[in-house]
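Only one protein chain is missing; all other protein chains are in place.
Coming up: chain A.
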Amino acid sequence: MLDVTDLHAHYGRAHILQGVTLRAGEGEVLALLGRNGAGKSTTMKSIMGLLRPTSGAVRFRGEDIAGREPFEIARRGIGYVPEERRIFTELSVLENLEVGRMPAREGLAPWTAERVFALFPSLGAMRKRPGGRMSGGEQQMLTIGRTLMGNPRLILLDEPSEGLAPVIIERMAEAILALKREGLTVLLSEQNLHFARLVSDRACVLEKGAIRWEGRMEALMADEAARAQYLTV
């Protein structure tokens, strides 16, 4: 599904991604772990085309999409849920969902606002509310719902648990598992290992812009040395 090879990216002169290689198979939830500043968000932005990679390949369903514009990448079936959520604060919940809407995709049940509300019932109770007047958890649900409206095959989730209460995090995990059951592929960036562990099949660990550890989630949980080296603060 997604196949990233030796990806390099810069912010100005700063060399942030220094050869990231990772792959996510169809229907898999892949955790992208790493400390703050490791380059998780940058990896996602580079895949999404929001930051132009300086070299390397991003293959999505066999096609190299590196260097394409974000809207073209989105139209090919990659959904992006940014860390900062970036809700349109002036727009209502329904309108936010409308912005994300794209035509149905072959082989996938098309997403509608009603389906989003079924996944996140609390959103259904505030259809007309402006995005700016929602709690952090509600905004996080809305930003995921908005991306789902584009009927993605792969969804890039950047730290969805950040700043959320434990109950909400649990809800979030359930939602991700529900998406996985639908056959969606998920690349999940996280610092919260306990959350990542609830939903992920495999994990890649980033440090200083490169993948340092890769393997099954259970293996990472068993490998205390790797966790100490790359994850604990």
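Here is the rule we go by: contacts are C-beta pairs under 8 Å (C-beta built on N, C-alpha and C of every residue); 3 or more make two chains touch, one makes a residue touch a chain; residues count from 1.
FYI, contacts and distances are computed from a predicted model.
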Protein name (UniProt record) of the chain left out of view, among "AsnC family transcriptional regulator", "Cation:proton antiporter", "Acetyl-coenzyme A carboxylase carboxyl transferase subunit beta" or "ABC transporter permease": "ABC transporter permease"
Of A:Y80, A:F195 or A:W213, the residue in touch with the unshown chain: A:Y80
Contact with the hidden chain (one of A:G27, A:P70 or A:G124): A:P70
Where the unshown chain meets chain A, residue by residue: 11-12, 48, 50, 69-71, 74-75, 80, 82, 84, 86, 88-91, 95-96, 98-102, 146-147, 150
